[in-house]
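All protein chains but one are shown at their positions in the complex.
Labels run A, B and C following the written order; every chain starts at residue 1.
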Amino acid sequence: MEKRLEGRRVLVTQAGDYMGPATCEVFGEQGAEIVADASDLTRDGACEALIERAGRVDILVANLASPNFSGTPVTEMGDDDWAKTFDVMVHPLHRLTRAVLPQMIDRRRGKIIVYGSATALRGLKTVSAYSAARAAQVGYVQAVGVEVAPHNIQVNLIAQNYVENPVYYPPALREKESFQASLRRQVPLGRLATAREDAQFALFLAGEESDFFVGQAIPFSGGWVQR
Amino acid sequence: MEKRLEGRRVLVTQAGDYMGPATCEVFGEQGAEIVADASDLTRDGACEALIERAGRVDILVANLASPNFSGTPVTEMGDDDWAKTFDVMVHPLHRLTRAVLPQMIDRRRGKIIVYGSATALRGLKTVSAYSAARAAQVGYVQAVGVEVAPHNIQVNLIAQNYVENPVYYPPALREKESFQASLRRQVPLGRLATAREDAQFALFLAGEESDFFVGQAIPFSGGWVQR
Amino acid sequence: MEKRLEGRRVLVTQAGDYMGPATCEVFGEQGAEIVADASDLTRDGACEALIERAGRVDILVANLASPNFSGTPVTEMGDDDWAKTFDVMVHPLHRLTRAVLPQMIDRRRGKIIVYGSATALRGLKTVSAYSAARAAQVGYVQAVGVEVAPHNIQVNLIAQNYVENPVYYPPALREKESFQASLRRQVPLGRLATAREDAQFALFLAGEESDFFVGQAIPFSGGWVQR
Partner (left out) sequence: MEKRLEGRRVLVTQAGDYMGPATCEVFGEQGAEIVADASDLTRDGACEALIERAGRVDILVANLASPNFSGTPVTEMGDDDWAKTFDVMVHPLHRLTRAVLPQMIDRRRGKIIVYGSATALRGLKTVSAYSAARAAQVGYVQAVGVEVAPHNIQVNLIAQNYVENPVYYPPALREKESFQASLRRQVPLGRLATAREDAQFALFLAGEESDFFVGQAIPFSGGWVQR
């Protein structure tokens, strides 16, 4: 059997953070040529420059993550943290997409995969800014997804929660019995996903076999959200 | 029978635009004391000053609308229009909510009703910024809705589409036979809603009889979106 | 102000059970002429005979409830209980609808309101048959809702959970501290809805002001389900 991403050029943003490392690992094993970017995409022109620098991009993995400020009541969510959440996760998504689409339209082929959050689909307390920004990603993916589908470009979002990563689930937290009990209560599957499992779903969305998925936000949360 | 909003103080934003006029009319008929604001809420401190000025607010009607730039392909959606969409519809929603919640929490009672859009729930082409911003409102309402529910405050959103208003559906458009045919094809009910119908749904969400609705985005679109 | 259902003829099924009593009370207060039926609708021809007997029906309230067998693992859900669940809640919904639609189509006006369940929208363990049957109601309402909307007939479903009723929440259960704690954990609003609150939502769906709701399953669950 051949590797599943042989010959495909993949741009991964914030490659050192969040789902970046697992994506580079899994996609690399499958033969992808990876452009792993770790530049600050909030600066003026940064997204456009990155796409310019990257050259051909068959698959864009929009891995955009900021702190979720979990535990901050909505009455105390300040303007700076609010703005930063959108500056990191929402506005670069549009700028990257806008910059990469023309080459994909020309080739009549392309994939954009967004690592998003299930908090966009189900309300959770004390994550107001994060939930709003993650939901903006969902609305964007839905709208752009149907717009570019006739060009044979597929844009989809992984609406994840309860995936291992050292920022949202630091090792010290994960070892607590109270956290384990909470997991069993909140997540029907009763455990966190590994980052590799998550990247394997992204791999599925990156392949030709998933061309029929269009503008979707697909829950990946061990049953915490089902639709 | 008594009027349904007797003694309730209602703040309506952008009162001259979009759903503002119909809301003031319908809520006024039901005995509400209305603070109809038409100030520019994108300016620094404007939201906080408005809540300060308004005094007691039993019900906040967040009527925040910007152009939807329908017809603009995602590849041509510029940074200024993108930013404006969020500046008008998303950021003031947080600042108004944050400012008004403390008094509602103190009284253990309050309602926040957001006039949103069904484009947050179903993808539509050439409205990328608008869909993203409207979806941000949905994510915000879901998260804040569950957070403040224990204080007996209900936050909900009307996910509307195909509601009469002179900006999105100018009279000249509405008279075209092609528009009428498109309506019958797209909207199962086959017509636009009147602004009054929409305001009557807001009236329902403003009353005590709807306390059990919590953090919801409820489609109001003649069947265009069902869930 | 006039009463909201003056001159409207309403058929309520299983009028003595579940949401029947509260519906008859609330709709009666608003001037409706109520046909309160308590016949067994699972018998051959029973639905058709009821519609025949009822004469003019402006509003059909399909209040169809069976035990939910909560606590029965899926591996032990027997054929008889499975079949009964569909016999009571699903098949009569179609037969009542099919029988009442022709007169509504003739008058170009009508409302069908289904008291359904939020378990159709969110998975819950040990209620497999009930969840499947309640979901069948949702699928039916969505499909029939868009089909009959052009006739100006609105079909909608209340996707409820955590509503007071003596069958699902017997008084002895409600008094337990463990039940109260579970409520606060599961239901963001932290309490059950009263049956009257639920009937008031049905009242909203029964009125002309809600004509723009088409084929929808609307969560009514204190935030347990939001969409």
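FYI, contacts are C-beta pairs under 8 Å (C-beta built on N, C-alpha and C of every residue); 3 or more make two chains touch, one makes a residue touch a chain.
Given the structure is predicted, the values throughout are model-derived calculations rather than measurements.
Asks: Check the options C:61, C:77 or C:187 and report the residue that touches the missing chain.
Replies: C:77
Asks: Which listed residue, A:5, A:57, A:146 or A:206, touches the chain dropped from view?
Replies: Answering carefully, the residue with contact to the hidden chain is A:146.
Asks: Of the residues A:23, A:85, A:165 or A:221, I need the one that contacts the missing chain.
Replies: Candidates A:23, A:85, A:165 or A:221; residue touching the omitted chain: A:221.
Asks: Go through chain A and note every residue touching the omitted chain.
Replies: Residue positions of chain A that touch the missing chain: 1, 3, 121, 142, 145-146, 149-150, 152, 163, 184, 188-190, 193, 197-198, 200-201, 204, 209-223, 226-227.
Asks: Since one chain has been left out of the picture, which residues of chain C touch it in the full complex?
Replies: 73-75, 77, 79, 82-83, 86, 90-91, 94-95, 97-98, 101-102, 105, 119-148, 215
Asks: Extract the touching residues of chain B with respect to the undisplayed chain.
Replies: 121-123, 188, 223, 226-227
Here is the rule we go by: only the chains that are shown with their structure count from here on.
Asks: If you tally C-beta pairs in contact for every chain pair, which pair wins? Let me know.
Replies: Summing C-beta contacts for every pairing gives the maximum at A-B.
Asks: Please state whether the interface between chain B and chain C is built from the same residues or different ones, using more than half shared residue numbers as the mark of same.
Replies: same
Asks: Between chain B and chain C, tell me the centre distance in angstrom, where each centre is the average of that chain's C-alpha atoms.
Replies: Centre separation, chain B to chain C: 28 Å.
Asks: Give me the residues of chain B that touch two or more other chains.
Replies: 121, 142, 145-146, 215
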